[in-house]
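Missing here is one protein chain; the remaining ones are kept as they sit in the complex.
To keep things simple, chains are lettered A and B as they appear, and every chain counts its residues starting from 1.
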Amino acid sequence: MKRLFAYPYILWMGIFIVVPLLLVVYYSVTATGPDGNTIFTFDHFRRFFAPITPGMDQPLRERIFVSVALRSIRLALQSTGICLLLGYPVAYIMTRKEYSEKSVLLFMLLVPMWMNFLLRTYAWLTILERNGLVNQLLSRMGLPMIDILYTDAAVLLGMVYNFLPFMILPIYTSLKKMDPRLIEAAQDLGAGGVSVFARVVFPLSLPGVISGITMVFMPGAATFIISNLLGGQQYFLLGNLVEMQFLNVGDWHFGSAIAVIMMLLMVASMVILSLFDKGENQGRSTII
Amino acid sequence: MNRIIDLVDVSMTYGKQTVLNHVDLYINQNEFLTLLGPSGCGKTTTLRIIGGFEQPTTGDVLFNGTSILHTPPHKRPLNTIFQRYALFPHLDVAGNVAFGLKIKKKPREVINKKIADMLRLVNLEGYESRSTLSLSGGQQQRVAIARALANEPQVLLLDEPLGALDLQLRKEMQVELKNMQRELGITFVFVTHDQEEALTMSDTIAVMNEGRILQIGKPEDIYNEPKNAFVARFIGESNILEGIMREDFRVSFANAEFACIDKGFAQNEAVDIVVRPEDVRICAQNEGRVKGRVTQVIFKGVHYEMHVEAQGFLWKIHSTVQAPAGEEVGLDIAPDLIHVMKKENGKRNTESGIKGAEGSAS
Partner (left out) sequence: MSLHKAVKKLYLGLILFFLYAPILVLMVFSFNASRSRANWEGFTLDWYRVLFNDPQIALALRNTLLIGVFSTVIATAIGTLAAVGIDKMKRRPKAVVMGISRIPVMMPDIVTGLSLMVLYLFVIRTLGIGRMGFTTLLLSHVMFNVPYVILSVIPKLRQIDANLYEAALDLGATPLRAFVQVILPEIWPGVVTGAMLAFTLSIDDFMVSFFTTGAGVQNLSILIFSMARRGVQPQINALSTLMFLVILAMLFLIHKRDQRQARKAKLHG
């Protein structure tokens, strides 16, 4: 009987989740033919992967679509790697703290995340600008100024900054669940500090690491704001490409094709990661 | 006696799985009836059908002679003690006990008096405002009983209510529940897989297996006269052997012929023989019908348990007199202590089990 309660939602879900995605897929494989008919075509995907489209005079030269995709993936991977290196020790140190200290630290990690995403990212402009705080500090110390705003480095920094908590929290959760007696047991069996970590702690925290990687890589590969604010108007990642196709160029078909490629990229990364993840996926529930 | 509940040819299937297979069962007023069987035998489903939480696929459920098949659970004049009690965690003890009364919109004074009465009945005076989460298992159990009885049900359904308690507490609650049932004069339908619990508490036991009632009757009858090998094996300990019915009153098993009190089998029909361990008499080797050797002796407090190997069959024997391990002994069994049963396989046996149920209860 109570099952009936789900039916309005199932209808809602169909309209607002399934239909929009199907529409995007539909637009990605259709085009308006010369006589105004809708025709089925893979041209948009071909265009994405084509090395050069001659004679185009657009703000973005189209032969770089693939390189934009590769750059997105590269930056997402780099930010994931840096987040893992920076975040794992934080999670590990946190688990070893007393209960009250733990909850304060957890609270302090969460607080910045509730600050408006745009504002936080925007604040880095102030810090990284040519006359920004970092350079003021450097010049006062007599050091050469750095000029990283509107480069890959700034975008990477923005990603690490925004997504670091998403790496720390799932790792922290899986480390916290670990029975401390396991470490003692390993020590009892003769394992030293390094091998306790390599053979016991890390393998057991792997589910957390996997969900951390998912939660940093996916939004990183799809980001629009970070690249737009810290990379500048002429800086393109997949997210910016999609936004431009839909809101500036108005080419829904090509935009949809890029969106479909993004979705496939996400699905592929999830599949690859799930191969490593034997345990339950605990990522999102940590944040929730 | 008045029948209060009648299950008429009740069957229940989930997809391809048959949970109850043509169950007929009546429950008398003021009776303590126990549904006994291994897990998955359909006993809890039977209880849930009576409670109204499951609809049988076919068949009817009568309450005082009228069908309650289409009466939703909240309108049935019976209450349930659930497995793990299902106390409302957001309400205190008094809130739990008062739940049903508040729904019936009883006046405040009546409810308060009832809470006090019920908590006195279950020995939990002064616990009114305690959180149910702070109570021990036994106390939670008592609150669940008080909550159900506060509604003055005509029938109380109990679904393995003692399963979560430790042994000592379980024994105490068995006695308390039995006393409560006698004092209040209401019908209890009790579900358990513990044969000892069933024997201790019940007026009537219905032994179930694979969705059927195999035997129903007084505890003594079920113990002394099991209808088939399953019942014998499930209730108490037994030696179960293959036998051949030579003719009326004469059966052979364990390479020997015995006099018995059973008749009505075909000549040389293969049968199951059940002998309780305490019914086997150990005697000198030349006096016994069966000869064997004691392999093990275990002291059990009241009696010794001896294992006697005789022609490849290992007898289990209870006796207050011990025969030392290694000794050659003879075994003998009195005619009325030999239980001859139709073979378990085939439907005829179980059907006769249900039909014969009323007879054996009388």
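The rule is short, and it goes like this: a residue touches a chain if its C-beta (ideal position, glycine included) is under 8 Å from a C-beta of that chain, and two chains touch if they have at least 3 such contacts.
Nothing here was measured: the structure is a model prediction, and the numbers come from that model.
Peer 1: Given that one chain is not shown, which residue among A:23, A:145 or A:272 touches it?
Peer 2: Result: among the candidates, A:23 touches the missing chain.
Peer 1: Quick one: say which of A:38, A:67 or A:103 touches the chain that got left out.
Peer 2: Answering carefully, the residue with contact to the hidden chain is A:103.
Peer 1: Across the whole complex, list the residues on chain B that are touched by the chain not included here.
Peer 2: 51-53, 72-75, 79-80, 82-84, 86-90, 99-100, 103-104, 131, 133-134, 147-148, 151
Peer 1: List the residues of chain A that touch the chain left out of this view.
Peer 2: The list for chain A reads 1-10, 12-13, 15-21, 23-24, 27, 86, 89-90, 93, 103, 105, 107-112, 114-127, 129, 131-133, 136, 161, 164-165, 218-219, 221-222, 224-225, 229, 233, 239, 242-243, 246-247, 252, 255-256, 259, 262-263, 266, 270, 284-285, 288.
One rule holds in what follows: only the chains that are shown with their structure count from here on.
Peer 1: Measure off the straight-line distance from the CA centroid of chain A to the CA centroid of chain B, and report it in whole Å.
Peer 2: 61
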